[in-house]
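Okay, so here's the structure we're looking at.
Only one protein chain is missing from this complex, and each of the others stays in its spot.
Note that the chains take the letters A, B and C in the order they are written out, and that residue 1 is the start of every chain.
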């Protein structure tokens, strides 16, 4: 019996933990710290039919959609912000190459929290009076509380098969952290998913977690697999170690104006662009 | 108009923010970091008829009960742990001088979270099959979800009028922190209460929060009043600055064996022992 | 416009809407609101708390980058809010009391669409999505709207999709849903608008220098409430203009004007 379980795996082996048809939750927040090396690996592995949960994302979603990996997208916001709209996402949505299930930040989080808590739904006032609820009445529905008469939205439990998040450092046992600890949506994904994969800029010794235990973001027992992925968030930011790569975002958008040019650009930087999701 | 609102008040003025009949939520965890100076001030001010919410507490609850401040106690656990049972609490419960509403840690937290979220209840599997639910059917009740058939406990929204927590450092604007950041129940109290009072070992300049923003536990906008209270958690611990005072716990228990001795001991260290809650 | 640009006028007009007890946070692609919040804090509302990207409390950034959700905005913050659960708690409890919306479409009651143009299932244009709009429209008591494209494509009689709730169907609709507050004002490239206190329909409060009431009416796809004489939006002061240029030295605010369709 080993002294401590070693949860390290290579990027390709980690990608193989996401079979076709899985529900995959993608970490990160807009231009910040998405597990991009992992997304690229999924595109290259030709994974198909994912149900992708990406609360506020951009490039990661666009790569997976462009790679033809996605069947359905559950999202709050998909954007490159000041760099414009996500081109693969936009085209795929407009050509119905993917099914887009529009949620909102908080209702998605509530649905994840319901799964975590093992209850049928989480209640919230968010979403009342919007057109969002009618898009997925099997997953979000309005309730009038019998006792108080108060209305709320019930967000049905949504459990990802796999969550992938990117961090600065992890040890082989699965302890993981960012500097500073900015976990945002990632915590909710990690808590909810059946299987949790962490990609890390570097693997460090467990003792370095013992030296600063208040900095740890995810405890070993919450993480199933650890992948060493230096610059694994690129072109999103892994602040303060590196910022988002604005040049890449601009070049991506420039290339996206022409389909052939974009296929070459995408192949070079990501992987094969799927015909089902033309740029 | 002042450059920045100054939220500092004295201990006596802060205690006056808790009128008779209020629902007061008390921070801390067992022997750790309760706002004890504040509790002592409430006893000395002779506050009455509180509905006290104390999730896992001991000495703070025992002081307030001994001082005759409490009409009803909502609690998960009231204990001095290795130092024995809380004597005022025990006697007051056994003589029905106070009404004890037994909850559990998680159901109390769920009830606070429902208030925070502005929803009628939070669902949880916690408490199913126990005798606790029947004690407060107006606040916790069993639901069978229509869609899934799954049972859960609905924890009705519980909003404290006032929450009081103790921290290492605060600034005059209400920013507050512990070293290390161990907020535990306190966060849930702070988020839920109408009025939030922070007692702090010391008041520091706002710049020191800007120098280490990831260490901040409660943002200025979450805190209404700040009280400087050096050693304000004594005899509970304010780790790592001071530990719990084991000698005091032992002396308290020793004194509690004799009613007259205890009244003198209590008067010396806390305030007048109420006749309604004999030691 | 001589001593100031349109973007500065819009920023200054929005900034004036934020009272001193504002605790605001910003979402994605919110260059104008970020600029306006910083301006308000530097002028008439010194106690205003701005939470950058819902993460960094009271930051003091030196410039605004290509995203309003990134670390460049977090410099000098008193807190980095790591927990999305804590953030949403404060948004739900009303401690965070203000948020700014912008949409590809807005209707007379301040409801907003940022999801699709066309039918949801057959979109002509797929937009980035509502993000937190569907949440915050319900939860945050003071919603401020802004637009840099005041025209009949943006200000429409009927939204293609209601991503974010404003005053809903108007009147007491929010109360009936159990929601408090609602949109306060709407600042555009043409005018400042608010909402009639009973019908909750958009009302013309002032027109920007050089813009006529008729211009605004023509640029609006629904009927505006117009009561009596409509004054002119005060121009930004020299101090305001100077502050805007200092707070946003790279002119991030102009991205939204450039991005006008």
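Just a few scattered comments:
Keep this in mind: a contact is a pair of C-beta atoms (placed from the backbone, for glycine too) under 8 Å apart; a residue touches a chain by one contact, two chains touch by 3 or more.
The structure presented is a predicted model; accordingly, all values stated were derived computationally and were not measured.
From the options B:188, B:201 or B:224, the residue with contact to the chain not on display is B:188.
Touch with the chain omitted from the figure is made, among B:56, B:154 or B:196, by B:56.
Subunit A residues in contact with the hidden partner, per the touch definition given at the top, are 1-5, 113, 116-118, 171, 173, 175, 187, 191-192, 206, 209-210, 213-214, 216, 219-222.
Listed for subunit B, the residues touching the missing chain in the whole complex are 29-32, 56, 75-79, 81-86, 89-90, 93-94, 96, 100, 102-107, 109, 124-132, 135, 150-151, 180-185, 187-188, 237, 239-240, 243-244, 246, 249.
Operating definition for what follows: only the chains that are shown with their structure count from here on.
Ranked by how far their CA centres sit from the centre of subunit A, the chains are topped by B. If you average the Cα atoms of subunit A and of subunit C, the two centres end up 28 Å apart. For the pair subunit A and subunit B, the distance between mean C-alpha positions equals 38 Å.
Multi-chain contact residues of subunit A (touching two or more other chains) are listed as 124-125, 150, 180-182.
Residue numbers of subunit C whose C-beta contacts span two or more other chains: 80, 82, 88, 92, 139.
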